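In this view, the complex is presented without one of its protein chains, the others remaining in place.
Right, chain A next:
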Amino acid sequence: MTDIASPSFVRHDLVNERPAPVKTTGFIGWVRTRLFNSPTNILLTILGALLLWFTIVPSVRFLMVDAVWSGNDRTACLAENAGFAVGACWPYIQAKLPQLIYGFYPEAERWRVNLTFVLAAVLLVPMLVPRLPAKGLNAGLFFFAFPVVAFFLLHGGGIKGFGLSWTAGLLELFDDSIIGAGNVLLNLSKTSAVAPLLWVIGNLIVLVGTAIHWLVFPLIWLRDQIQGSGQSVWVDFAVTTAVVCLIAFFLGGGLRTGWRALASSFATFVAIAIVIKLMGLDHGGLPIVLTNLWGGLLVTLVVSVTGIVTSLPIGIALALGRRSTIPLIRIFSIAFIEFWRGVPLITVLFFATYMLPLFLPGNFTVDGLVRALIGIALFTGAYQAENVRGGLAAIPRGQGEAAAALGLSWWKTTSLIVLPQALRHVIPNLVNSFISLFKDTSLVSIVALFDLLGSLRASFSDPKWSTPSTAFTGFAFAGIIYFIFCFGMSRYSLFVEHRLNAHRRN
């Protein structure tokens, strides 16, 4: 028998412990794998750290540590008075804050601006939170009711009539222009080579115009009667309410299913009546504040919100026009979109400021702010059209064909089936366009409107606050405001994109 207890190939003592493997988890491991895993990376890490050190530390020192926090004029922010190298001069911002937010808006009326801001926030926040209900009502309020209310709040003034007088006025204008066009053709026919043709067409147009004139005559007569009475706004309002509610009732299906439409339109008119009564629009409204007194953040927000609200319908119309099967409309849309996309915004603003007044009748002046708004709406509308077109192209043909198979008309197919899906697809792109619109509003300062940046620039020239650090302080303040808005919007667009792509994640 052999001794099996101690054969030569069996170990007699324990193996020494191996050293622990290099740690790849936790903070130390993370630092090893992400920062110091190779000589190049060590070098890059050091460079990056140095870069951060030389940018962040001076910024923090400027904004907080070395800053002057109180004072009445420039002397507080001079190095010889403060006793150290002065950073940001915050009392300058405190002194200029009203100008940076309201411009020259009269001090007694600034509550109106604040109220508008609050209203906008109250309407906007529920719209942005996807979980909250009643998105349709909310969107309607924000996109239709809010701009009107905000106009009467910010600008002031009242109304003389209501729907009836406006309709009558518009129809009268339309009719006049038709008769005018006919008369022009008749005049031309006296000298032209194709005189008989022009004469026939001109007479036809004048005939149509006269016919329309007799058609709308009762409306105009009614308008004149109402204007004659003392309570013109309220009588007009009552008539308009009755007419619109009746139309809604019959379009909604009459006695069978029309009650719902009747109720909702009646509720809308009650709400409008409350607003008119509250703001006293029927007798003059709030005191008028002309737009050349507006300024600062107010103008920035007014321009961007108006741009957002107006550019989307323009964009949708142009995008649908570009996909239209009617050649003339398609060509017009393409030319329109490519024109506005091909020129810089600043030339558009120059166009709106210098050329637009020439295009309008001499007795018709347009406010400077409105001119800039028109330019920005057209410009942004062209960009939004391209975004919407991307969404429309992403909808499978089958959707439209299925709708057509169900017997829906083009309008119903577009507004109920195609557009809702297409717009939902491109929300991130639309928000990105809104961000660039918000940044582009700063350009209105070039055409003599004082937005946030324009007011800031104007405040630099105040000798009371001219110190070496004034410009940097002002830019830091305005930069923070712009950054908060733009960064907030871009995060929101990311959030929406994430939500929309939920089915693609795994």
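Keep this in mind: a residue touches a chain if its C-beta (ideal position, glycine included) is under 8 Å from a C-beta of that chain, and two chains touch if they have at least 3 such contacts; residues count from 1.
Keep this in mind: contacts and distances are computed from a predicted model.
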Undepicted complex member, UniProt protein name, chosen from "Amino acid ABC transporter membrane protein 1 (PAAT family)", "Phosphate transport system permease protein PstA", "L-lactate dehydrogenase complex protein LldF" or "Sarcosine oxidase subunit gamma": "Amino acid ABC transporter membrane protein 1 (PAAT family)"
Among A:Phe104, A:Phe117, A:Trp199 or A:Phe472, the residue in touch with the chain that has been omitted: A:Phe472
Touch criterion as defined above, residue of A:Pro133, A:Gly228, A:Pro361 or A:Pro463 at the omitted chain: A:Pro361
Absent chain, residues of chain A that touch it: 30, 34-35, 37, 41, 44-45, 47-49, 51-52, 177, 181, 184, 324-329, 332, 338-339, 341-347, 350-351, 354-355, 357-362, 435, 439-443, 445-446, 453, 457, 460, 468, 471-472, 475, 478-479, 482-483, 486-487, 490
